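Below you'll find the structure, written out as structure tokens, and then a few comments.
A single protein chain has been removed from this complex, and every other one stays in its place.
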Amino acid sequence: MDLLANFAASFATQLQSPTLAFLIGGMLLAASGSRLTIPDAIYRFIVFVLLMRIGLHGGMEIKEADLTALAFPALLSAVTGCVCVMMGWLVLARLPGIKFDDAIATSGLFGAVSASTLAAAIIILEEEMIAFEAWAPALYPFMDIPALVLAIVLASLHAQKAQTENGVRPKIGAIIVDSLRGSALSALLLGLAIGLLTNPGRIYTEFYDPMFRGLLSILLLIMGMEAYSRLAELRGVAHWFAVYALFAPIVHGLIGFGLGYLAHITVGFSPGGVIVLAIIAASNSDISGPPTLRAAIPNANPSSYIGASTSIGTPIAIAVCIPLFIALADLVFGL
Amino acid sequence: MDLLANFAASFATQLQSPTLAFLIGGMLLAASGSRLTIPDAIYRFIVFVLLMRIGLHGGMEIKEADLTALAFPALLSAVTGCVCVMMGWLVLARLPGIKFDDAIATSGLFGAVSASTLAAAIIILEEEMIAFEAWAPALYPFMDIPALVLAIVLASLHAQKAQTENGVRPKIGAIIVDSLRGSALSALLLGLAIGLLTNPGRIYTEFYDPMFRGLLSILLLIMGMEAYSRLAELRGVAHWFAVYALFAPIVHGLIGFGLGYLAHITVGFSPGGVIVLAIIAASNSDISGPPTLRAAIPNANPSSYIGASTSIGTPIAIAVCIPLFIALADLVFGL
Amino acid sequence: MDLLANFAASFATQLQSPTLAFLIGGMLLAASGSRLTIPDAIYRFIVFVLLMRIGLHGGMEIKEADLTALAFPALLSAVTGCVCVMMGWLVLARLPGIKFDDAIATSGLFGAVSASTLAAAIIILEEEMIAFEAWAPALYPFMDIPALVLAIVLASLHAQKAQTENGVRPKIGAIIVDSLRGSALSALLLGLAIGLLTNPGRIYTEFYDPMFRGLLSILLLIMGMEAYSRLAELRGVAHWFAVYALFAPIVHGLIGFGLGYLAHITVGFSPGGVIVLAIIAASNSDISGPPTLRAAIPNANPSSYIGASTSIGTPIAIAVCIPLFIALADLVFGL
Amino acid sequence: MFYKATKVTIIAERLLQSGILKILEAGGAKGYTIVDGSGQGEHINRKGDRASVVRAFSIVRIEFIQTDDASARAIAEEVSQTYFKQYSGIVYVSPVEVIRTERF
Amino acid sequence: MFYKATKVTIIAERLLQSGILKILEAGGAKGYTIVDGSGQGEHINRKGDRASVVRAFSIVRIEFIQTDDASARAIAEEVSQTYFKQYSGIVYVSPVEVIRTERF
Partner (left out) sequence: MFYKATKVTIIAERLLQSGILKILEAGGAKGYTIVDGSGQGEHINRKGDRASVVRAFSIVRIEFIQTDDASARAIAEEVSQTYFKQYSGIVYVSPVEVIRTERF
């Protein structure tokens, strides 16, 4: 009951903050057939700036951080990503009328991480003044890559079983490298490296940081417009994808929260860090994941996994999971 | 005489401010054959940010405003828009060598409203520290939509008279919805809604507001380049369009000013608000209007109405009408 | 020895500053096959904003400057540009296996000026708090245009000698106009004019100036990615181009430094100004130069001159020459 | 193996795009490809990627392939009839050969 | 009704665009369509939409249709003669059928 009350309060606060409003506004605009669109070049610029800001900040803080503190949460992130994919493999892939490849690609996407959800979570935590380890966003790749790799490996093992000729042994190294080359992870890692090795100073305080909120608002507007536009695609595939997309973020977030809690009691991972871990677990990859999966699991129908993640998964992760896990942390840690 | 002196002073001040300089600079660059161009993606981003800023600000202020105060100016805006179109219908359409459809589409565009002119007016009023109701820019749609609708209805009635088969009864509801779906009005209304319903706070103060001036300078540069480039098109059509474009902004602005003055004495509309009303009346639609008219009055030649508005109407509205109506307000209200 | 120590110190400082890190980061990303790209529209927007900022600042300061002080450095800039091209003509064009047109186009590019190198130098000088005449960046066109014109004239004289029919007498006026029309010089001159004639005030302090550092970081990232990607092209042409690209920036910078020193003792050109002059001499045109040369010297192979300048010349100018000439100035002027 | 098919190319103002695609779908086209462009014809001049206040008037180039020549031509005629009396645009037809007929 | 016509496609460096369009207009082409592109040929490599310091070298694809085959071919030859000895670019001609002949 307390959780529900907390959630309601946290959700109400968020409705006051414009973050959620832009997401919903984007959906309404798309639904009303508005001709307003944000050009693709702007979208890519925004994603770059947001991830550079997150990376630079993380890098600057890691300098002072005790890196051993990062090791255990990083391991737990990898575990979370893999457990989420396994769950999709065990549950979604067995549902009636679901093709194996579609299920496993969808699980991979939901096991992986979304840059926009992460950015929204950071803004909201900063607004509510909940402290977290600045390196916590750097857990992103530790969850993202294992999830994608595992999904691709499972798809490939399945193909091998089905017919010997087509089932090529997946090259795990190649998949990892391919993930790191994606535009989102490249930007994040570049930011981390520059933050760590140089002194970004005024570039950070005068550009990347002040731009963060404003550009995020535009990104959320785009995510909202995309969510609505892709609903049509989702309608063309089995309903189970919609159901999965509705619940997976919450379940994944709970797994992340549980393992984060473990890190809290063992290595003193902060409550804010636990929330970040829960939210990246709840999020689903929207930038780098789809092309990686498309290339590696060509037989999977992109409409199923992109429809599920963009139209339902991301809105749920942002609008429901962020307030939910803040409320849960409030209850558990008495913030 | 006083007005002329005031105008000269106000015009001189504006020449000092860079706003006008960017417009003129754009024209000179285009005239000199410069290869400098601002990419279309940037143009669309700028328009979005400017209209969001105007909308957010309006929305935040409307919260505290007495909405009944808005009702009468809104009605007057609609009247202004319609009167302007009627004048075009009565005068421009009757001039020798002018096709009815071209005249009515041009009148519609000059009755409607320009986002860039509005943004320039807001910046200049803020610079000269002339206060106006923050919701005054929200009068935009109340003038824009009636003007476009009336022009389309007149064109369609004319087509019905000419030949029964082709004259389809225009669906007024559909035209209004189509106008609202245009990218400019969508952004303005989104901003208004978010400003009204949430608390934009730092998104506004750290992003949309600081970006406003700088991006407007780039938009004016673009408008200047467009103005020059489209002169060639205007040359291909009847000279009356150029004459109309030269005087319509001033006449329309005077109508707006007169009706605004009525609102001043009846419901206490502020002098700054009267200037805003006069300037949106003087402005002519450059973003949403042309496609709406193109779709609805296909027989009108776009070169006539776009040439007239972009090449002459908008420069006159920005460079002449803004200082003119500030000077007039100075005289009338003794600012 | 002192110079080396100074250079090492200055280089080490720069490694701490993120400016260089973005350049190197771009190279590493491209080398690792990252899919991160910055859209072309953003690139063009960045270049525009940087040059406007440099121009506005220069224009605002020129108002107060003694313009006769500018005359002598401007003349020296032109001399520097021409001497650099002559050196290429005398040395590079005579090397074995080098086509005359390729050599002369490459010399023209290295005699001309790079906007990104100039912007990076300005940021670094500001960071190290080395004062320079604000109009010093306005020396840009005085070096850029003579260098390009001379290269084109030499190429054309050569063509005339080779075969009477094809060798058209180059129209120097037309080449100068064409250079001024390039997007980089257009933006710089527009900024200068607006800075000089109006009072940019808040547009400068709230937009162009705060954006400068951040956008420059992205531009350097792009330059780094380009540098790596074009290495492949460079490999296809004679090795002498790589050797030239390695040493020309340093030699040209020394010439600029020497002539700047002359201006220092004769008309009191500041040490910071001498550094700016040296660095624009060391830089090579990357935005406006290539298309101008391409149009005017069509027989030259773009891979040779663009490969040499983008892949080697620009990185050397930014990473080596900026710290080098700061160190040299330190030694000479005891900053 | 290559099979004869008919390609229809439609060049039209961007604002007609959705209407044209509806005709294509109604006419049985199994797919289409759209490319953005600019151009010049009888009507207004359209510039390339520089900012334009009249972007909605820029050009799209829509092409689709059908193995059924008569059906392809019928769609071409219908698009032309419906739009190109009043709006800007052209349609043309050309012969091509495709590999997998089941896709067209 | 479909009428035979000739389509000429010119692929060239962007900096040649305005010169080529002048030849088209002088040769009597009533319209043309331009699409941006990238490509690879004998000369330098051109990438797609990623930022490029040498944007002016990117490719444009200009196509125009004329019902008068001889005239279309003459324009094609002239463009090729004027530019493609020195600059990058290709021209090719293909047969099409159009609907409204008065437009071409």
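For reference, chains read A, B, C, D and E in written order, and residue numbers begin at 1 within each chain.
The rule we apply is simple: a contact is a pair of C-beta atoms (placed from the backbone, for glycine too) under 8 Å apart; a residue touches a chain by one contact, two chains touch by 3 or more.
Note that the structure is predicted; figures quoted are calculated from it, not measured.
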Checklist line | Visible chains in contact with the missing one | finding: A, D, E
Notebook entry, point to check: Of E:Val35, E:Ile65 or E:Ile99, which sits in contact with the chain we cannot see?
Noted result: E:Val35
Checklist line | Which residue of A:Gln16, A:Thr205, A:Thr266 or A:Asn299 touches the chain not shown here | finding: A:Asn299
Next item on the list: Tell me where the left-out chain touches chain A, residue by residue.
Entry: 37-40, 42-44, 222-223, 225-226, 229, 232-233, 286-287, 290-291, 294-295, 298-299, 301-303, 306, 310
Next item on the list: Name every residue on chain E in touch with the hidden partner chain.
Entry: 9, 11, 35-42, 48-49, 59, 61, 73, 76-77, 80, 84, 90-95
Margin query: Just checking the interface: what residues of chain D touch the absent partner chain?
Written below: 2, 5, 7, 21, 30-36, 60, 65, 94-100, 103-104
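Keep in mind that, in the parts below, only the chains that are shown with their structure count from here on.
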Next item on the list: Kindly list the shared contact partners of chain B and chain E, in label order.
Entry: C, D
Notebook entry, point to check: How would the chain D/chain E interface be labelled, same or different, where same requires over half of its residue numbers to be shared?
Noted result: different
Checklist line | Centroid-based (C-alpha) most distant chain relative to chain A | finding: E
Checklist line | Reference chain D; chain at largest CA-centroid distance | finding: C
Note to self: Averaging over Cα atoms per chain, report the distance between chain D and chain E in Å.
What the structure shows: 19
Item checked: Whole-Å gap separating chain A and chain E, where each centre is the average of the chain's CA atoms -> 46
Check: Where in chain B do residues touch two or more other chains at once?
Finding: 35, 37-42, 44, 210-211, 291
Margin query: Using the touch definition from the top, which residues of chain E touch two or more other chains?
Written below: 49, 56
Check: What is the complete set of touching chain pairs?
Finding: A-B, A-C, B-C, B-D, C-E, D-E
